[in-house]
Structure formats: C-alpha cells, structure tokens
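Only one protein chain is missing from this complex, and each of the others stays in its spot.
Per-chain numbering from 1; labels A, B, C and D assigned in written order.
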Amino acid sequence: MHGADRRQTGGTGRHRHQGHRQDLLQHQSRQVTTCERRTRVWRSGTLSNEDVALGDLPQLLDQEDTLTWVDLLDPTQDDVQDLADATGLDKHTVEDALSQSERPKAVRFHSYVFVTCFTVEGMAEDDELHRLSIIVLPRAVVTVRLGGDFPIDTVEATFEDDPDLVGLGPRALLHTILDTVVDGYFSVITRIDEAVDDLESSLFDQQHAGPAIARRAFTLHKAISRMRRVTLPMREVVTTMLRRAAGEQDRRGLLPYYEDLYDHTMRVAEWSESLRDTLESVQDTNLALGDAALNNIMKKLTSWAAIIAVPTAITGWYGQNVPYPGFSKEWGFWCSTLLIVCIAVGLYVIFKRRNWL
Amino acid sequence: MHGADRRQTGGTGRHRHQGHRQDLLQHQSRQVTTCERRTRVWRSGTLSNEDVALGDLPQLLDQEDTLTWVDLLDPTQDDVQDLADATGLDKHTVEDALSQSERPKAVRFHSYVFVTCFTVEGMAEDDELHRLSIIVLPRAVVTVRLGGDFPIDTVEATFEDDPDLVGLGPRALLHTILDTVVDGYFSVITRIDEAVDDLESSLFDQQHAGPAIARRAFTLHKAISRMRRVTLPMREVVTTMLRRAAGEQDRRGLLPYYEDLYDHTMRVAEWSESLRDTLESVQDTNLALGDAALNNIMKKLTSWAAIIAVPTAITGWYGQNVPYPGFSKEWGFWCSTLLIVCIAVGLYVIFKRRNWL
Amino acid sequence: MHGADRRQTGGTGRHRHQGHRQDLLQHQSRQVTTCERRTRVWRSGTLSNEDVALGDLPQLLDQEDTLTWVDLLDPTQDDVQDLADATGLDKHTVEDALSQSERPKAVRFHSYVFVTCFTVEGMAEDDELHRLSIIVLPRAVVTVRLGGDFPIDTVEATFEDDPDLVGLGPRALLHTILDTVVDGYFSVITRIDEAVDDLESSLFDQQHAGPAIARRAFTLHKAISRMRRVTLPMREVVTTMLRRAAGEQDRRGLLPYYEDLYDHTMRVAEWSESLRDTLESVQDTNLALGDAALNNIMKKLTSWAAIIAVPTAITGWYGQNVPYPGFSKEWGFWCSTLLIVCIAVGLYVIFKRRNWL
Amino acid sequence: MHGADRRQTGGTGRHRHQGHRQDLLQHQSRQVTTCERRTRVWRSGTLSNEDVALGDLPQLLDQEDTLTWVDLLDPTQDDVQDLADATGLDKHTVEDALSQSERPKAVRFHSYVFVTCFTVEGMAEDDELHRLSIIVLPRAVVTVRLGGDFPIDTVEATFEDDPDLVGLGPRALLHTILDTVVDGYFSVITRIDEAVDDLESSLFDQQHAGPAIARRAFTLHKAISRMRRVTLPMREVVTTMLRRAAGEQDRRGLLPYYEDLYDHTMRVAEWSESLRDTLESVQDTNLALGDAALNNIMKKLTSWAAIIAVPTAITGWYGQNVPYPGFSKEWGFWCSTLLIVCIAVGLYVIFKRRNWL
Partner (left out) sequence: MHGADRRQTGGTGRHRHQGHRQDLLQHQSRQVTTCERRTRVWRSGTLSNEDVALGDLPQLLDQEDTLTWVDLLDPTQDDVQDLADATGLDKHTVEDALSQSERPKAVRFHSYVFVTCFTVEGMAEDDELHRLSIIVLPRAVVTVRLGGDFPIDTVEATFEDDPDLVGLGPRALLHTILDTVVDGYFSVITRIDEAVDDLESSLFDQQHAGPAIARRAFTLHKAISRMRRVTLPMREVVTTMLRRAAGEQDRRGLLPYYEDLYDHTMRVAEWSESLRDTLESVQDTNLALGDAALNNIMKKLTSWAAIIAVPTAITGWYGQNVPYPGFSKEWGFWCSTLLIVCIAVGLYVIFKRRNWL
C-alpha cells in the first residue's frame, strides 16, 4: 500500500514518520474528496478576480503589479503536488505542508519563502491545533490549511481595508495572515487565563474541592504546554520575516507591521509563561490547603474521640460487678451522670477555646 | 458595531484582540468624555507657557530651543488621533498607546521614539497596573496615560529642579518620567517585601495558621509575578535609551542619568526575583511545618488513645458476668481502681518523657 | 591481559575508561567472531557491485564518480583497524567508533568526517540504545554499528529511490542514514507519548492506582531522560553538517535535506521536553490526588467512628449497675433502643449532607 | 521637610526612593554627628602622612608619585558633598555612595571609577550587610562605608606589605580592598556551610526535629539568598576592573592580582549555589522523613488499637446479661482471661514480626 502510494505521487513523496497512523489515514481519505480551493487576484491594489483555474496560475505569476492568493483547505497530496508543479515548489515544501509532525518555521527557498505554523481554537485541546502553511512567492501567496476554522474572510477584509498593506505585496498579505493567527492565540490564552482565574477563586472558597482543583490545574497546564509548543517557535518565524523586511529597501514600510506582530507574539509567550507559573503555584497552594485540611480533621477527630471516650470510661466503671461507692444506689446514678456531663462539657469548652473544634 | 467604529476613526484603527471586550468598552465610553490634557512649554530652559491649544503644536515643534510636553490622561482614540495628526505619529503608535495588551517596549520610528510601560500602585493588583506611553519627538514629549495616579507634578518639579536636565531636552524629560516610574516600582516592591517579612514571622510563630499562610503566599506570589511581567521588559527599554545616549555626542551628559536608571531597574528585577525565591521557600517550609504538626497530633492522638483505653479495658474486665477474683467484693473494687490509676499514670509519664504528649 | 591486548592492535589503541568492564568483555568476544560486513558500490548513480573485498577498497576510493558504502555490524577492534588502515582513519576514530562511552558528535578530520550517534528502539530501555558511527570519506561511507536492529535495507531503498540524492555523493548517503536514525527517535517518542497519555487517563479514572502511577511515571521519566541524552547532542551533529552543506557551492542541493532533518531533530527534542514537563505535572497531580483521597478517608473514618460511638456510649450507660431511670424495666429497653437508632440515624444524615460520607 | 532637605545640599541631591523611610532617618541623624575620617598618604611607595585636612586634598591630587587614601565611616551627605567638591565627583556618585538601595556595580566616570559593593559579617543577617563605596581617582582612593566592621587596618597592612602593589597605584589599593571584601564573603559562606553541615547531620540523627530543621533550613536559605544578591553582581565588578587592567600597558602587573580575585569571586558564587542546592535537598529529604515518620506512627497506632480492642471485645462478650457458656462460672472467667492473653500476645508477635511495632 505504502509503495503504491509513492508511485502515484511520482515517487517524490518520501514518507517520514510511518509510525504516524493518523497521517496515513488522513491522507487516504483526502485522496477521495476534492479539497476546498479559494482564489483571489488583486491588480494594482484592487480585487479583479475571484476564481482562477490552476492552469492560469503560472501566467498570473508573470504579470507585474498582480497579487494572487490561493487557499487550499484539507488538500490531498495530489492537490498540493499539482499546485507545486504550477508554481515550482520544492518537494520538501509539499511534504512539510502536509505532514502533521512539523514544527512552526520559516524557510527560505530560491524563489519563495515557506512559512508553517498552527492555528489554535477553543482551549487548545489536542484536536484544536491545525497546521497552516503559507508559501510566499514573488507575486502570489499560497495557503494550505489542514482543518480548523481559520477566519479567512477576516484576513481578506483586514487586508483590503488597509491601502498601505495592499500596495506592499505578498509579504503584506503574509503579515495579515500571521497577525490573525496570533490574534487567535490571544483569544485562546485569554480563555485559559479566565479558567485559571476561576481556579484561583475556587482555591480561596475551597470547600472539599481538592482533587477537582488538582485535575483542573493539570488540564490547564497541558493546554498551556500545548500553547507554548505552538507559540514559542512562532517568535523565530516572525523574527525571520522582520529581518527580511529590515533588509530590503523597498519593503521598509512593512517594518512597523512586523515589529508590532513581534511584540504581540512575545506577549503571548510571556503571558503563557506567567500562566504556567501561576498554575504551578495553584498546585502547590492546593497541596498546602489539603494538608492543612487534613490537620484540621485530625484535630477534630482527636477532640471528639476524647469527648466520647468519657461516658464510655465512666459507664464502664459503673458497670463493674464490684461494690464500688454508689453500687446499686440512686446517688451512684447521679454521680455517674454528673461526672459524664461535667467532664464532656469541660473538654468541649477547652477544645473549643484551643480552636480544635 | 465594529465596522462602524472603524469608519469613524478613518479606517486606520485596526482593532486587534477583538476578544478583549474591555478594550472596546473603554473605548466607547471614552468617545463621550473629553480627556484631561495638560501642556508645558519651556523656552531656553524656563517655563514659558502652561496651556497650549492643539493647533499651535506643529508650530512649536519647529521652534529651536523649545521643549513642549503634552500629557493626556484617559484620552479617546480621537484625542490621540488628533494629536498624531498634529505631530506626525504612525498609526501603530496610536494603536499601541491605547491597547491594554501591549508589553513595555521602546521602538524607534523615523522622526520619534515610542516608549510604553506600566505604572504600578498599591500591591500591584490587577487594577493597579496602568499603561503609560511616552512619545519623544525632537523638541517635544507626549505622554498618554490610561488611568492611575502617576505623580505628574513630581515629575515636573524634579525636572525643573535640575538645571542640567532641562538643558538636555526631551530625552532628559523622558529620563525624569521613567525614573519616577521606577521609583514607583520600588515603593510597590518595598510594600510586598514587608508583607513577605510579615509572612515569614507568622511562619515562625505559627499557631494554626497553615492555610492562611498558603493563601497569603499565593497572593503575594501573584503580585510578584505581575511585577516581573512589568519590570523585566523595562530593562530592555532603559538599555535602548542608554545605547542611544552613549551613541550621540551632544547627549553624553545623559549617560550617567540613564546608567543610574538602569541600575535601579536591575535592582527592582533582582529584588522581585529574590522575593519570589523567598516565597517559594515559605511555601515549602509551611508544608513541612504542616506535616510536622500532623505528626505531632498523631503522636498525641496515639498516646491519649492508649491512656483512655486502660480504664475501658479494666472496667470491661470487672464488668464480666463471671466470678473473677474480686467479683462482688470490695477488694475487687480497690484492685480495679488501683490498676486504672497506676497504668494510666504510668503511661502518661512514659509518653511525657518520650515527648509524645 | 591489558598490555597484550594493546600490542595486538599495534600499540595504537589507548584504552580509556578501563573501569568499563563491559567494553573489555565485548572486545574479547569480538576478537573471536568475524563481524557482519556488507558492501555497496554505485557507479554514476547506479548500483554496480554488492560485495567488495577489503583489499579493493583503496583503489575504489581513487575512482571518480564512484560511491562505496561499507557497513560493519559488531566488528572487533581488528576489523575496524584493518578498515582504518585501508582508508586512512585516525586512531581516535577507531577508538571512538568502538567505545560505549562516547556522546553523539561530528568531528572533522583532514580527509574525512567522523559522525557518531545512537539508534534507539522500543521504549529506549538501557539495552535499546546502540552506537552507530559513520565515517564520510570523499568517495565512500563507512558505518560501524554496535548491536541493534537499524533498518539498513530501508536506508538503501530510500537512498536509491531519490535520484537527486544519489548524485550528491557520500554526504547525501549520510543524510539518509541520519534521517532514518531520527525517524527511529520519532517512533520511540511516539510510543512514550502514548504511554504518557495512558498514564494521564489513569490519573482521571484513578481508583486506587496511586503507587502504580508514581512508578510508571518514574519509568517513563527515565526513558525520556535517556532520549534527551541521545537527541540533544544530535542537534549539534546536524548543525555541523548543515553548515558544511551551506558552505560548499557544489553541495548546495543538500541544504533543504539537512534543513528538514534539523527541524525533525528539533521537534524530537521539543517533544521530549514537553513530555518531561507533562510527567512532572502527572507526578504532582498524583500526589495531590493521593492527599485528597487521604483527606476523604479520614473524613469517613471520623464520621463512622462518631456513629459507632453512639450505641457504645448508650449501652454502656444502660449497663451500669446503678438504679438509673428505666433500670430493669421494659420502658428502659425501649428508651435505649430509641436513643441509639435516633442519634445514629441523625448523625448519618448530618454527615451525608456535609458530604463526609 | 523634603524640600528643605534638598536646598541644604545645594539642590543636587535628588532623593530617589522616597518610600525608604530608613534612608531619610539615617540621613537626618548623620546631619548632626561628624563622621569618622581617616587619611593616608604614600609618597614614592612609603607612608609619609597620616592625617590630611580636606583643604589639602586638591593639591595632593596634583602631585606625581603620591597616593592618597581617604576613608569615611558613616558620613553625612554634607561630608560626602564636601569631599566631592574637593575631588570633582559627579552628583550621581554622591547619591549612590549614600543610598541603601544600590546594587554592587563599577561605573567609569570621566576622571574616576566608582565602585560600590557590600561587606558582609556574621551569618549575613539583614543588618550585617554594609555598603562600601570606593572612588578610584588618578592619584587617590576615597572609601565611603555605611556601618560595619570592615577590617581597614588589615587592608593597610596587606597593601604596605607587598612592595609590588604599592608601586602600582590606586588600582592596586582598590584590589587590596576588594580582596579583603571577598575574603569576608569566604568567612561568611564558610560559617553558613558549617551550619548546613550541622543541619545535614541532624537530618540523619533526626529524632523529632522535623519543624526545627524546616525552620533552620529556611533561615539558612534566606542567608544564602542574601549572599547571592551581594556576590553575584560582584563578578561583573571584578570583570570590569580586570578588563581595564588588561587594556592598559603600564598596569599589566595588576592582571594576575585581578585574575586571582575573579577566581575567588567565582568560587564564592559557586559555593553559595551549591549550598542552596543542598538546602533544597535538605528540605525535600526532611519532608520525606517526616512522611515516613507519620507512616510509622500510623502503623503503630493501628497495631496497638488492634491489640487493645481484643480485651474490650472479649470482656464485652462476657459482660452480656445472657446465659453464654461459662456465664457466672469460674471456668468462664478462665476462658475469658486465656482468650484475652492469647489473642493479644498473638497479635503483638505478628505485628512485631511485620515490623509494625
């Protein structure tokens, strides 16, 4: 099966990480469906074309003052290969755009830049991370998305809304895409932050919530761990683009855009660092509170055990079959009752004062 | 609503982090009120003007030997946009000055430097951090403050008091502002330090304070975490200004000022690092003391349980309905009583000696 | 024995780490057996020869457009020394290829590059790490393997399958070998990841699994520790080869191959870092859950102790040999029974409501 | 009050950290007392003068082959200001020499180098850290000490004792001072090390020392924390002076002196790092031992509870008012007694064998 697979794609698709069952299954199902494609062409800064066939792509790439954007959602390997043939992409790019096991990176190739990162949704659960690859050609941008609800319409609207950006070409469109990705990180981290705040409150109201807090902290810790894996390499990605923008004279207008993006990426990273710190502190505090609660219970247990031991000991004494003072006499009964009540009440008062009860 | 908003501000205000409900709400309410503005103009080192209209600003910027300071407290986006139009600020600057979700930074633009940081009050609670942005133009300084009680009069007094500073222009005023910000950090960290000292004392007097200490340590830990997020990037900000001062021949007089500021920033950072360390140590020690207290309680419980078990066992024996030695005889009663008192007292002495009671 | 040994190998084999009993034993047994050798020769990109004698090697190294691959599995020191004599290897190379106590590294010698690393199998147990050394000569590659199931056929197939690679010479073959090694790391780390996932699930179903989770987490922590020791220095190895590929004009085709390899190495490292983090979090959470379970048990113990103390106290009272109200009367029996039932049921209800039972 | 204060000192003393009540109080009280001054003048390497008036200082600074040392202990701001006027010190230097809230640093000014650090005594308690500032002029050294028992006589003796040093001028005297400061660090860290050793021993003899160990570890941890804050920046200070010595041709003789000092500074830093590590390990081990002790107590408690439950249950049985076998018969008594003794002894033996008692 694996061999057949390779031949179909012209022998170029070396399959790394064959252990990743998932990859292969996804791949097979993709083979059947045709992927969602979406095309936009801007000429001299205005949208001129909404749907372009793959065959027209090479010729569009040759036209000056034209910016083409092709977006593929869940493409098969063949879909990406066709596009790669039309735009001259390296076989590593095809592979990296489809493999689940890549990390965020920006790689320069002879005629294009390949950027790959993750979009995040919800609370960054395992199935809420989706790969987004962006190929920045001299006059076009190709985006390859593997699942997820990335707000592609928002990207388009924001890009068209800013006349400065449209004039700055593919690298400006890349900025708008990455900016939207990082905005998504902010949404997720804000949600996690709120969950951490809730957890902190429950730490202070804590009734018997110990294990629930521990499990919740663990889940949030994992979510932040996932966010870090996604956002930390993003700084390198943005830095790479920042350095390129700084280096090219005619692209200097992009510099403040990428500097701003870099700040936001840094802030997401620092924020998740800080949340991680807080969660570890929550875990430690929860442990300490649990220990304190146990101490409290033990003190209560000791106190009640002592109080209850009194009638047992006294009635035991009065239950002996020996002629103790008061044996079989009414004043013996009154003695017993008085002793029990006095000592039990006395102990209760003492323990209450010592704050043990 | 969001769309309308964008049009009102001329389409330039790209709203990032739309998830930040807060931002938008603040923005809307600002739209209604007029912000607090305050202007100072120094000519040849002496204060010449206390209130300047926005329209006169461009012309003031052209006059040599003049230093203008415009301070805005809680401005609307329109307020800042008007100022930006009058002084030629980038749209990213307008956005960054108003957004809550920026981190401290110093960015160089073509004609000005944009510095943004946080002022801190009280114990660095979430609502005691306030953004302060400073735009350093060639002959003017603009400060944009988002809430807070920043002592702007102290800044003015300190700046005017030092004739060396007034002669060194906008960069000198920036120094006075940042110096006052960092002094605020010192006040806050001093307060936290005192709270940590109190916590440490309570660790050593500890009666039954376990959970209270754990919760207090957690709260202080969060305060320090917030201080770190605010002060750590401040070092970069000061370093940036320090390097600029070192590079320019006619601004060398500022070098010792900025070096001093850098030291203080470092000290705040190191101090908070050290407090964080101490708090983690407090948490660990509190846990250990809680465990030790539990051990103690268990030892007491064991001891008292043993002592109380004695009369129960003996009277139980004398309560049997079988003719044991002393059954129904007075000497039986004396035996029982003697046994109970001797064994109980004996155990008490033994446990007391072993330090279990 | 040690001295004799040295003479046999021409006095060049300085034996470091004589404490490593293992080394010496392996060495001795190797002396006896003849190692598994495997040779491949490609001429102008096609396989021309499958078995070459050691004596023909020097002459093959002189032929242009020829690529020779010699693979030795578990060779004796003599085997390696013979090969070293035929190909001009340094004595340090011979030593390093055979010693168990080397760390992954890439060293440049005058006429060749020496790369050594570890192949990993299973769950990275101590006996599942195997040394693989690769000597890259100008027209040949020598691999020396110390045990293990390295898929050498897969390497050959992948290498021949890619016509671009075959044309790029020994450095390309090195890439295919290292790529297969790193793929092996992915398999292992995927397996560990699945085990960690299982562990996490058991943390949430946790019945009485405390110590089992702790022990399992410990075992996985050690496996990851071993993976880190093997993979972390691998980044340096790949970086060294990457820099060489970047530097040589006629080997630039290898650049994307090595960049891809570098990404995968980084991802393995980050993945294991993240797993380590998760495991520490699992340990902490397990501790917290254990503490919470203990608190729960103590609360139950307290509650049942209180409920059971009731009949004991009451029947004790009614067992006294004094004329208490109801002594020897039937209504006394009803009183006793009623008191016992009411108080016990009452306490049960109270504790149930407080969630203590 | 603050304003008046500023005027008195000629308006140059900007008071940072107004929150530091301490600073101001110290300052006021200093205003009254005259500080301890001590002067030494060496001409051509021999001590020529022991007491010099402040007015003669400027002229001494102009004489070649002269080295003057002025030491001030607990000076008022006016004392320092007078000295600053006589030797041309910057206002930042005056301020930094007196403020408590400075960190160790070495700053180069136009005509002098300003070095400030802390001397440490005893066990580095909060009141055992004292600021020592050293101003290195071309032909003089000024030291400003804020409290403490710094062995100034030892410095003088060591300096005069080494003819090489005296010939190397002010930078050589600075070396002797810093070397004595670092020797003080060694004494303190040695004392802390001994305390840690004692703590470790008590960990192994541990009888019931749990909370005492935890509190002691906490106190030592804080002492080391304070040492780190004082010694870590010291490395930078020494490095700065080392680099200067390396750069100047005629001061090369100082190089081995400063290299040696650097090593000692590093060693103090590493030593305190190692002690910190050990203390954390002590805390962890103490916790583990406490937990183990608790387990032990619980096992004992369980065992004794079981043993004591035996007579209670049996005598309870024989106390029933029902005609059980042996009721009111002597052989019933013997049965009861035998059962109690056998079962209790049996349990005791079983528990003893299982190591529970």
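The rule is short, and it goes like this: contacts are C-beta pairs under 8 Å (C-beta built on N, C-alpha and C of every residue); 3 or more make two chains touch, one makes a residue touch a chain.
This structure is a prediction, so every number in the text was calculated from the model and none was measured.
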Have a look at D:A306, D:C335 or D:I350 and name the one touching the chain we're not showing.
D:A306
Footprint of the hidden chain on chain D, which residues?
158, 161-162, 179, 183, 186-187, 190, 200, 203-204, 256-257, 259-260, 263-264, 266-267, 270, 274, 277-278, 281-282, 284-285, 287-289, 291-295, 298-299, 301-302, 305-306, 309, 312-313, 316-317, 319-324, 327, 355
Residue list for chain C contacting the dropped chain reads 6, 11-12, 14, 16-20, 90, 92, 95-96, 101-103, 105, 107, 109, 208, 210-211, 213-215, 217-218, 221-222, 225, 228-229, 283, 286-287, 290-291, 293-294, 297-298, 300-301, 304-305, 308, 311-312, 315-316, 318-321, 326-330, 332-333, 336-337, 340
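In this text, only the chains that are shown with their structure count from here on.
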Roughly how far apart in rotation are chain B and chain C when fitted on CA atoms, stated in degrees to the nearest 5?
145
Given over half shared residue numbers means same and under half means different, the chain A/chain C interface is different
Quick one: which residues in chain A touch 2 or more of the other chains?
287, 291, 293-294, 298, 301, 305, 312, 316, 319-321
What's the contact topology between the chains, one of line, ring, star, complete, other?
line
So, with touch as defined above, which chain pairs make the list?
A-B, A-C, B-D
